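Only a single protein chain was left out; the remaining protein chains are all shown in position.
What follows is chain A.
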Amino acid sequence: MIRHLAGKVGGALVSLLFVVALGFLLFRVIPGDPVVAMTRGRPVTGDQLAELRARLGVDKPLTEQFADYLAAAVRGDFGTSYVYSRPVLELIGERLWPTVLLTGTSTVLAVVIGLWLGIRGAWRRGSRSDRISTGLALAQWAMPTFWLGMLLSLATGDLFPSGGMRYPDTPSDFVSQAVDVAHHMVLPCLTMIAVVYAQYLLVMRSSLLEEMHADYLTTARAKGLRDDLVRRRHAVPNALLPTVTLVFLHLGLVVSGAITVETVFSWPGLGLLTYEALTGPDLPLLQGTFVVLAGAVIAMNVVADLLYRVLDPRVRAS
């Protein structure tokens, strides 16, 4: 068990190292000159430009830049943002929790809704409610996130704020702050759930359908169990196995998936920060957010792997 854990974590660290390296290379390939972007609309001389380049370190050859970046990254230093002139890690730290709050809340809700509808659909396969819920989920999944988000905020009118995370004039006590944040979160949350829950529904539905004809369910029925007990005690625990893997793999992606939603609703999270960094391009900030977002995927992979061992006794043994 310990060995297995060490192997998984070791593998994850290697992947993370690749991500760090890739983060540098990827953003050198995209078009755009950060120095030009920073000085746009201001009269600057060639000397000033050269000095700025030297200060940012972008005048050095790429290999040297890469070595500097790698050495700093291993120490946990992702440099200073060009635009904000503040350490990248500090910026990310500030923006992390709004993203975790938003994606966490919507994922938990989407998983609950998706699994519940998936189980219901599979158990009553082909019924009218199954067809409606599956069709609806697919339609929402197919919708572009930004479009759905804008549509939702148009449709609800002034009911919910359509941008930001809190009003500046809210009293600073905990309860009113929490209510305010929740109020702001309604629309982005709804948008994310609507787009995402279909995947959970479909995976849960199909893996439960696969279990539906399993012999051990006949055994359970023959024992005299009620239908809902057969489902809850015997069918669902088996059908959950593939679903759990998917949920956790997806959880990593959700963080980066928040880029669109956060941009549409100006939610001050990592997604919006990435979007802002891209317009520069603010290279150190981009590298930092890229590593954090990719790191989330890797971390969730490890969690999914370990959780699967806990849930499935057959995997535990081998």
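Criterion: a residue touches a chain if its C-beta (ideal position, glycine included) is under 8 Å from a C-beta of that chain, and two chains touch if they have at least 3 such contacts; residues count from 1.
The criterion applied here is as follows: contacts and distances are computed from a predicted model.
From the set "Pyruvate dehydrogenase E1 component subunit beta", "tRNA-specific 2-thiouridylase MnmA", "Electron transfer flavoprotein subunit alpha/FixB family protein" or "Peptide/nickel transport system ATP-binding protein", the protein name that UniProt assigns to the chain left out of the figure is "Peptide/nickel transport system ATP-binding protein".
Residue in contact with the omitted chain (choice from A:12, A:150, A:181 or A:225): A:225. Mapped onto chain A, the footprint of the missing chain covers residues 214-216, 218-226, 233-234, 237-238, 241, 311-314, 317.
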